[in-house]
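For this depiction, one protein chain was excluded, whereas all remaining protein chains were kept in their positions.
Chain IDs A and B follow the sequence of writing; residue 1 opens each chain.
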Amino acid sequence: MRRARLLVALAGLALLALAPLLLPAYYVTLANYIGLYSMVALGLVLLTGVAGQTSFGQAAFVGLGAYTTAFLTTAYGLSPWLALGVGLLGTALIAWGIGFITLRMGGHYFPLATIAWGISLFFLFGTVPELGGFTGLTGIQALSIFGLPLRDERVFYLLIWGAALASLWATHNLLDSRAGRAIRALKTGQAMAESFGVNAGRLKMVVFIYAAMLACVSGWLYAHLQRFVNPTPFSINMGIEYLFMAVLGGAGSVWGAVLGATLITVIKQVLQDWLPQLLGRSGQFEVIVFGMLMVIMLQRAREGIIPFVLALWRRRQAPGGEVPEGAELPRRPHLPAGEPLLEVDQARKTFGGLVAVNDLKFTMQSGEILGLIGPNGAGKTTMFNLITGALPLTSGRIRYRGTPIEKLEPWDIARLGIGRTFQHVRLIQTMSVLDNVALGAHLRGRAGVLRASLALDTEEETRLRHEAARQIRRVGLTEQMFENSGSLPLGKQRIVEIARALAADPQLLLLDEPAAGLRYLEKQALAELLRALRTEGLSILLVEHDMDFVMGLTDRLVVMEFGQKLAEGLPAEVQGNPAVIEAYLGGV
Amino acid sequence: MGQVLIRLDQVSVSYGRVEAVHSVSLSVAPGQIVSVIGPNGAGKTTLLSATMGLLRARGGLEFLGENIREWPVEQRVAAGLVLVPERRELFADMGVEDNLLLGAFQRYLKRDRRINSTLDEVYTRFPRLKERRVQLAGTLSGGERQMLALGRALMGKPTLLMLDEPSLGLAPIIVREIFHILAGLRQDGVSILLVEQNARAALQVSDYGYVLETGEVALHGQSDELAQDQRVAASYLGAARKGNP
Partner (left out) sequence: MDFQIAALLAQDGLTNGAIYALLALALVLVFGVTRVIFVPQGEFVAFGALTLAALQMGKTPGTVWLLLGMTLAAAVLESYRCGRAGTWRRWPREMLVLAAFPLAVALASYFLAPLQLPLWAQVLLTFCIITPMGPLLYRLAFQPVAEASVLVLLILAVAIHFVFVGLGLFLFGAEGSRTPPFGSGGFEALGVNVSNQALWVYAVSSALIVALYLFFGRTIFGKALRATAMNRVGARLIGASPNFAGRLTFTLAAALGAASGVLIGPITTVYYDSGFLIGLKGFVGAIIGGLVSYPIAALGALLVGLLESYASFWASAYKEIIVFTLIIPVLLWRSLTTTHHEEEE
């Protein structure tokens, strides 16, 4: 199987390499453009499709790459290869600057900002006198390798596709790594990723710069292929077309970039040939068709074409894979039972006028299972978010093993050994159960974006996945290990959340309604698992509505109502407490 | 069975692949208050949302003898099915009176001329709303918001009023006031389907009750009988309680 795949890949490569010798010049030119566009679209797949940051402005980064080399090689006679280095560095710096200001924008503000700087940079290219205004710069030297000038398009083809395939390979590696899992979480599960130690803001910046640099390389190649530049190909319209390519192909997959670039480029060529004839006048009418194509895509198949193809492929192939074997990861030391673990002191959280948590005070010792219960809207989940740093406290303090944590960021709190699950399941639905759980072990690995994209992280990756597989077996989901987490019933998804939290090797585990949606036997198995974890020295803070489950499992209970502590004590005491009965059943 | 306003016949509701309500059957007769009680997460809100058309339901859904399952929300409103949702869903930056008038939006479309007299009725029922007619809805207190939500619903002249957790987040004294108002509405012939976590208050005001547990009807019966049933308490606080004195 593996060998067959390798053969197919090699055959494909050979065909791609020989193509320029077999094809007429027209098709070689077309293929060159497809390669150039693919690289930009690839950056968008990562930035928009995977990380969820829609950018209309990538064409401006292509322009930066093109204009840097055009200017430096014509005005100063710099070597194009040096100019590439300068361009990459400059693009990275500018992307960092733009990203620093705009990436923190949430929701639709970021894409609007990309339109704004996309237009500004375009006008800048056309306005700065040194860049030749709207006529641009001409007479750019040809690239040469070891003194051999690359004037022939057919030779240039090899360079372009070499670069495109290298970026595909690197991006593919990246997505399939520790950093890749975190990047995938940025789109729908940023808060979740942060609670497992991912610094989401920094990671977004890295992805943004990565995409900008891919665009820059594409622009550099473009400048030396064309041998002249003007602002037109770097306009906002081209930026929009790049986005269309990524969306059309399927913004979630690296092959979507190539497919989208190919389709748009070919359709554009065809339309430019026959639309003006059909309409009886000349002009860029292909945008009409592109636009309509996008409208239909967004209405009918929002995920793009690749998912369709993959769905056909998967139908024939049951999800499966090998369970990775690797050395065990180091673990945190056991805590002796009975030490003060978590001290919540006068914690308060207000949202506008609403007091969600009202000067709550309770403590928890290592080795115990503490239940936090109360009617709807009592503030239990808010309390969880305060402990894990997902929300800042309005006032009060929280200590974990004596360390104040109320000012720490979520990723730093995760580092201390606090793991959690979420009330509304936050799995990356399109990722396998194994990958989801491996994300939990994020802090137990070190490999970053660079090592991952160059595939230098194999050993560590095997260990992380081995650990994830171990936790999945432990919670009893061995058979679902390679399924997409989104295809599991909700109850099982909650169990995946627990496995993910365990993969972080926590000392304190926060579970938010873990038994919701489970059947009777599953609940019993879960209770059994939690008892076993307690025996191993893990401490558990539990929010749960199923009272049978809570009463049978917890050592102590804290009851909340209207953000305040209503009662505290052993389960049996709490059950008989009149105030608690009133809170749950109501009074008249 | 005699006349029936609304009949749910084995209704199931799912969020994606997850079924939150499993084949629930219930009905409300004219002039009745029927309550649906049960612990958190039992599927009560989901059931009402599906009845209103905010979520898709499977199974039978009949209102005034017509199959309304495929009707859009506005058609159900026009037919007299009105929901006061758990989160009230008021128009926060508009005044009290505008909120109320918008409650009669479907009647405006039908050129109903008696909207102003309904407004007077609502003001008579809720004098506090009349005092605050120009105040922005977003600045009202919790109890006043609930009254405004109720008043807005009544502006639509509902045949069946559905209430989702009218007591949620309100202090006990306000809860008492709200339930007093519900009793008054029944006196005036408004039929009500009431979803509540506050089981005791709900059973006291209603004629018939259903206990929902993990998406299914666990128990149902006359309200006064349900109020005495040990199993109701167990479904809220855990069965272990049965052994305790």
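In the analysis below, a residue touches a chain if its C-beta (ideal position, glycine included) is under 8 Å from a C-beta of that chain, and two chains touch if they have at least 3 such contacts.
What you see is a predicted model, and the numbers here were worked out from it, not measured in a lab.
Contact with the omitted chain, checked across A:283, A:321, A:338 or A:392, is made by A:283.
Of the listed residues A:106, A:147, A:333 or A:578, the one in contact with the hidden chain in the full complex is A:106.
When you scan B:152, B:186 or B:200 for touch with the missing chain, the hit is B:152. The hidden chain makes contact, of the residues A:291, A:321 or A:404, with A:291. Residue A:302 is the one among A:202, A:302 or A:531 that touches the chain missing from this view.
Touching the omitted chain from subunit A are residues 52, 54, 56, 101-102, 104-113, 115-117, 119-120, 123-124, 127, 187-191, 237, 240, 243-244, 247, 279, 281, 283-292, 294-295, 298-299, 302, 424.
Touch with the hidden chain on the side of subunit B covers residues 52, 54, 72-74, 77-78, 82-83, 85, 87, 89-94, 98, 101-103, 105-106, 108-109, 152, 156.
Rule of thumb we're sticking to: only the chains that are shown with their structure count from here on.
Centroids built from CA atoms put subunit B at 41 Å from subunit A. Within the complex, the subunit B residues that touch subunit A are 17-18, 39-41, 167-169, 172, 175-176, 179, 196-202, 204, 232-233, 236-241, 244-245.
Of all the residues in subunit A, the ones that touch subunit B in their complex are 375-377, 487, 489-490, 513, 516-517, 545-548, 550-552, 562, 571-572, 575-576, 580-581, 584-588.
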